[in-house]
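Sharing a structure, written as structure tokens. Questions coming.
Then we have chain A:
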Amino acid sequence: MTGYLLIILAAFFFPGIIARTKSIASGRKGPRIIQPVRDIVKLLRKGSVYSTTTSSIFRIAPTVGLACVLTAMLVIPFAGGNALISFNGDFVFFAYLLALGRFLMIIAALDTGSSFEGMGANRETLYALLVEPALFVMMGVMAMMTGCTSFTEIFKAFNTVGDYSLLLGALFACLVILIAMVENSRLPVDDPKTHLELTMVHEVMILDNSGFDLGLIHLTSSLKFGVFSMLMANMLIPPSWKIGYQFLYFGVIAVGFAVVVGLLESFRARNKMGKNPQYLLTLIAIGLLGLIVALILMQKIA
Partner candidate 1 sequence: MNLAIIVLFGVTLMYISIAERFATYLKLVALQGVLLFFLAFSELSGANDLASLIFVVAETLIFKAIAVPVLLRNIVKKMKVAKVHAKAVPAFYSLLLVLVAMGVSVVLGDMLKIGNIEKIFMITALFAVFTGLILVITHKKIFPHLVGFLVLENGVFMFSLAVGSEMPFLVNVGILLDLFASVLILGVFASRIGKRLNDPDVEDLSSLKD
Partner candidate 2 sequence: MLYFFIISVVLVGLMLSIRKPLACKVLSGLFITNLIALLVRAYASKGQTELAYFTFDGTAIIMLSLMVAVAIPAYIHSFYYLTHESDRGIPLYIAGLTGLLTSLVGVYLSNNLIVLWVFMEATTLTVSVLIYHHRSTHALEATWKYIFVSSIGIALAYMGILFLGTIVSNSGDIPLSYKGLEVLAASANPAYLRIAFLFILVGFSTKMELFPMHTVGIDANTIAPPPISAVMSTLMVNGGFVAIYRLLNILDGTIVGQWASNVLILSGILSVIIAATYLLKSNNLKRLLAYSTLENMGLVAIALGIGGVARYAAFIHIIAHTFLKAALFFQVRQVRNTFDTYEISKMGGYIRHYSAGALVLMLGTLGIVAFPPSGLFVSELTIFKAMLAQERWILFTVLVLVLLCCVYAIVQKLLSILYAKETVKPTGFKLSMSLTAVQYLLIGLAFYVFFFKDGFVMNLINEAIK
């Protein structure tokens, strides 16, 4: 239960810290950290306007997306404890729930009948397709190393597997940062600040959403960030440390993650569209490298 609440807490501050970091990096003062929360609350109080070409899919998609993320959060443990739900193979459940949410967003975008949104949906599908193997390779390696298939048990056993598990943990933490940036449509795959519709990927999919739905979508995106930061904390912190320290380190990792994302966004430009598949394949390559390092450490090869 604590883990669940911690994720929600992290999700509140995450977009604010990212925006603040980006502003400071460009020499401005920037908005308050709590500002995105106020934006979401403002949006939630408004009503939605629906286009006449849309159907019920467009209406339920943001809600189902939020529900998917909230359900997926149920399987993630914290500090070596038990998650709220845990069963064998629940990391597959996690990945596919997130994919279900994304799938509904994509068909909702297609539902509007606008060509721009269709273009955005097209690109979003390609990037989701290419980033999924990276996530699975990473989770697969961890499952292979610990011999368990549930998040709870994996993270209980992960940091005690071998001497080099910290090396692997660091490698996977980097990978998680990159995957999180792709899943949430950040630079260098997609620029959330661009105002030209032809260059948008995710933003253009939600062009037609307004009011309450838009608030739900922003909330979903923040929660996804929180989920990934919890995953990172689980990889990097051994479960044997004292519980007080665990809270502290989680806070440090979440804030650090947000600052890193903000810095990465400030100092990189968006990739050329044609270069994105290659960038995503690089993520898979890093995952495979981690696989081979794990195999070597487990003495399966060499």
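Heads up, the rule we're going with is that contacts are C-beta pairs under 8 Å (C-beta built on N, C-alpha and C of every residue); 3 or more make two chains touch, one makes a residue touch a chain; residues count from 1.
Regarding selection, all candidates are chains of the complex that A comes from, given by their letters.
No experiment lies behind these values; they were computed from the predicted model shown.
Enquirer: Please find, within this complex, the candidate from 1 or 2 that touches chain A.
Expert: Contact with chain A is made by candidate 1.
Enquirer: In the complex formed with candidate 1, which residues of chain A make contact?
Expert: Within the complex, chain A contacts candidate 1 at residues 164, 167, 274-275, 277-278, 281-282, 284-285, 288-289, 292-293, 295-296, 301-302.
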